[in-house]
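Every protein chain of the complex appears in place save one, which is left out.
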Amino acid sequence: MTASVVSRVWQARNPEYRAVVRDAFEANKAMSLIGATLGVVEPGIVDIHLPVHEMLMSHVAGIVHGGTLGMIADSALGFAALTLAEAGAVGFTAEYKINFLSPAMGQEVIAHAEVVKPGKRTTVARADVRAVNDGEERLVAILQGTLIPL
Amino acid sequence: MTASVVSRVWQARNPEYRAVVRDAFEANKAMSLIGATLGVVEPGIVDIHLPVHEMLMSHVAGIVHGGTLGMIADSALGFAALTLAEAGAVGFTAEYKINFLSPAMGQEVIAHAEVVKPGKRTTVARADVRAVNDGEERLVAILQGTLIPL
Amino acid sequence: MTASVVSRVWQARNPEYRAVVRDAFEANKAMSLIGATLGVVEPGIVDIHLPVHEMLMSHVAGIVHGGTLGMIADSALGFAALTLAEAGAVGFTAEYKINFLSPAMGQEVIAHAEVVKPGKRTTVARADVRAVNDGEERLVAILQGTLIPL
Partner (left out) sequence: MTASVVSRVWQARNPEYRAVVRDAFEANKAMSLIGATLGVVEPGIVDIHLPVHEMLMSHVAGIVHGGTLGMIADSALGFAALTLAEAGAVGFTAEYKINFLSPAMGQEVIAHAEVVKPGKRTTVARADVRAVNDGEERLVAILQGTLIPL
C-alpha cells in the first residue's frame, strides 16, 4: 500500500532532536498507559507503534477504539513537530482532525506523522494510521493538525 | 462559564436508549482502561467524566494528555448519536475535529456532547470538554464530528 | 430554531473595532464578488449575509454551492476574531473545519460567528450558517476554526 503522506526533507535545528523526542516520549504517562512505543524518529517524521491488546477495544469486539488511534496519531504529530523545534522548545497540539477509514483490527497499529510545513508560529503536519493484521497493512485513519511551539 | 453548545430537544426513537448507551459504555474496554465513567444520558446528549490520575499525564507535568481528552470526547459524540439511533443500530465515528483551548489541569475532565443534526446517513454533533480544578471549570477543548449508523 | 453557538461576553480592546471590521470588509474584494454584506458586529461576534443569486449555485439546481458557505463563514470567523484584536492587528485564518448539515436553499444565507476563546497566539471561534427560505431558517452548516493575529 502506498503511503498517502510523502516525506519532504527537513533539517533539524537541534542536533539532539532524537534524544529530545525520546525523553518526551518516556515522560509521557498516557503513552505508557496504553502501551505505545516510539518507532522511527527522523527530522519531521515520527512513528508510534501500538501493540493491540484487550484493553484498547471499543464496544465492538475486535475493533480498536478510535480514540486510541487519535491518541497515538495526535502524539505522533506533536513529536514530529518537536524534531524540528529549537532546543528547549515545548510544543503542544493546537488542533487536529481525524477521518476514520476502516475498522482497526489486528495485532498492531502504527501512526506515521510527517511535518508538511514547519514554522515559528505554527507547524502543520499530517499523519496516517495503519493496522497490521496477520502481516497485512490497512490504512485505518488519516489526520491533519496544527502544532504550536511554546 | 456559559456552555458553548446548546441543547436542542430531540426525541429518542428507541425507548431503551439509556440502557443501550450504558451497555455499550460497559463493553468499552478503552473507557475502562483510562478510568472514564458515564454521566448524563439524555436524548442527543451524553457526558463522560474522567477522574484525573497520574497515568493520564502528557510529557508536561500536571497537564492531562490531549489524546485522552479526544478519547472521551470522541466517545461522547458517538454515544450522543447512539441515544437517537434505532434499536439494534451500531454507530461509529466517521471523523472529528478538536481544538485545544487551554491546558487541562485539575481533578476531573468532563466531555459534554450534543447532537446538532441527527440523520439516517450521518449525524453531526459537537462537544465541549471542561477541566474541573478545585471546583472551578475551564473550557479546555471543543469538538465537531460526524457519526455514521451501521 | 435555537442557536447552537452561544454568546459569551468579550471586551473589545480597540474601541474602534467596528470601524476596523467594516474597513476590512469593504477592502475585501472576494466578499464583494459574491455579493456578501456585513451584518451584526459586536465584540467577538460577526454576522455575514449572503443574498442568494444564480451565480452562487452548485451543479445541483437551487442548492447554493457549499464553498460559498465556507467562504462567508470563514470570513465571519476571521472578522469575529478581529473585533477582539489590538489596534493595527491583522489576522488570518489558520484553519477551519466545516460540516454541511442540509442543502442550502432559499433567498439568503447568514453566517454567524462567535469567538470561543480569544488569545494572543491563537483565537478559536465557531460559526453557524443558516439558510432563510420563505421566512424559515434552517441550520445548513457549522464551523470551528483557528485565527492567528499577525
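The letters A, B and C name the chains in turn, as written, and every chain counts its residues from 1.
Keep this in mind: a residue touches a chain if its C-beta (ideal position, glycine included) is under 8 Å from a C-beta of that chain, and two chains touch if they have at least 3 such contacts.
Please read these numbers as outputs of a predicted model, since none were measured by experiment.
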item: Option touching the unshown chain, where A:20, A:48, A:64 or A:124 are the choices; value: A:124
item: Residue of B:58, B:83 or B:146 in touch with the missing chain, whole complex considered; value: B:146
item: Residue among B:47, B:74, B:95 or B:114 touching the omitted chain; value: B:95
item: Touch residues of chain A, complete complex, unshown partner; value: 1-8, 97, 99, 101-102, 114, 116-117, 124, 126, 139, 142-144, 146
item: Where the unshown chain meets chain B, residue by residue; value: 94-95, 97, 121-122, 124, 146, 148
item: Sites on chain C contacted by the missing partner chain, in the whole complex; value: 24-25, 27-34, 54-60, 64-68, 70-72, 74-75, 90, 92-100, 103
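In this text, only the chains that are shown with their structure count from here on.
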item: Same-residue or different-residue interface between chain B and chain C, half as cut-off; value: same
item: Turning angle required so that chain A lies on chain B, C-alpha fit (0 to 180°, nearest 5); value: 180
item: Distance between the centres, which are taken as Cα means, of chain C and chain A, whole angstrom; value: 33
item: Geometric centre distance via CA averages, chain B-chain A, whole Å; value: 22
item: Euclidean distance of C-alpha centroids - chain B vs chain C, Å; value: 27
item: In chain B, residues with contacts to at least two other chains; value: 97, 99
